[in-house]
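Just one protein chain is left out here, and the rest sit where they should.
Entry: subunit A
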Amino acid sequence: MATFFGEIVTFPSRAVDEEEDDDDVDQVTAICQPVLRWCPEIRLEISKSPDKTISCKTLIVAVGPVATGFIESYVLSKDDDTLGVVVSGMKQTDGNSFSQTMHTDKSCFIYRLRQHRDIVVCQCNSKVSAEQAFIWTQQVFSNIKQSSQVIILSSLQVTEYKSHSRNHTTPFLNCLCSSTLKTKPVCPYLSQPNTVADLPAAILNYCQVYGIAAVLYVTYSDTAYLEVASMKSFLPLLDVQPLKDIVKINSNIDFTLKKLVELNTSQNPLYL
């Protein structure tokens, strides 16, 4: 990681340790703990609230470029308020734009929709490791109180999908939901023995354990890079509540999606 003056600082990593039984590695864990920071106005709003949290009806968490691309194109607009940011560290190779507002930036901002102020959206494009995911979830959920439901969007590679049948038309959408969710999901449940790990799993597990209604939509795509079709695989969500009400009217949606793909593929070294 580079400091302000440009020196490269290396952190001790747990990845170098290959010993299975960690009798001696208890001190070696220097996992960067995720931190949530609010804007000054929001901090003021929180201090005035009775339980020191931001309250909303629905919390939408998009994880990864496919999910954040979908939300950016169909839900978020430029005049939505940025409430805060969740910082979970960066790698040496991560390059961000100056204002950190590009889709390719490794950022994780929290927004509140200007038209629908009871909906909070978290656009997580930064890498949250499996070890950080628990604290990340605790940070977010101890500061944001949602009354209705949590929607998590994520994407995985189809190579990770186990199935008896070989004929999948990719991308396809599957879901998992917590036991308190009352509404019916818009797509089939993820079949056994498939599992979801990392941040989406940590959020859904938290919701399950503490009785929060939550649904995780995961799209399986067959390319390693962002594609218009993968982002469009989330479209069935727009037919039902709560996204049905909040979808923004964009007559030029195909152009917006294409632009996002171009933005991401410009850094793709495949044809260099």
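What we mean here is this: a contact is a pair of C-beta atoms (placed from the backbone, for glycine too) under 8 Å apart; a residue touches a chain by one contact, two chains touch by 3 or more; residues count from 1.
Please note the rule applied: contacts and distances are computed from a predicted model.
Novice: Going by UniProt, what is the name of the one chain that was not included in the view, given "Gamma-secretase subunit Aph-1", "Protein SENSITIVE TO PROTON RHIZOTOXICITY 1", "Proteasome assembly chaperone 2" or "ER membrane protein complex subunit 2"?
Specialist: The UniProt record for the chain left out of view names it "Proteasome assembly chaperone 2".
Novice: Of A:Lys52, A:Lys162, A:Lys244 or A:Lys259, which residue touches the hidden chain?
Specialist: The one listed residue touching the chain not shown is A:Lys162.
Novice: In the complete assembly, which of A:Asn96, A:Thr170 or A:Gln208 touches the absent chain?
Specialist: In the full complex, the listed residue that touches the missing chain is A:Gln208.
Novice: Who touches the missing chain here, A:Asn96, A:Asn194 or A:Thr265?
Specialist: Checking each option in A:Asn96, A:Asn194 or A:Thr265, the one touching the absent chain turns out to be A:Asn194.
Novice: For review purposes, identify every residue of subunit A that touches the missing chain, sorted by number.
Specialist: 14, 17, 20-29, 130-131, 133-135, 138, 161-166, 176-179, 185, 189-199, 201-202, 204-206, 208-211, 216
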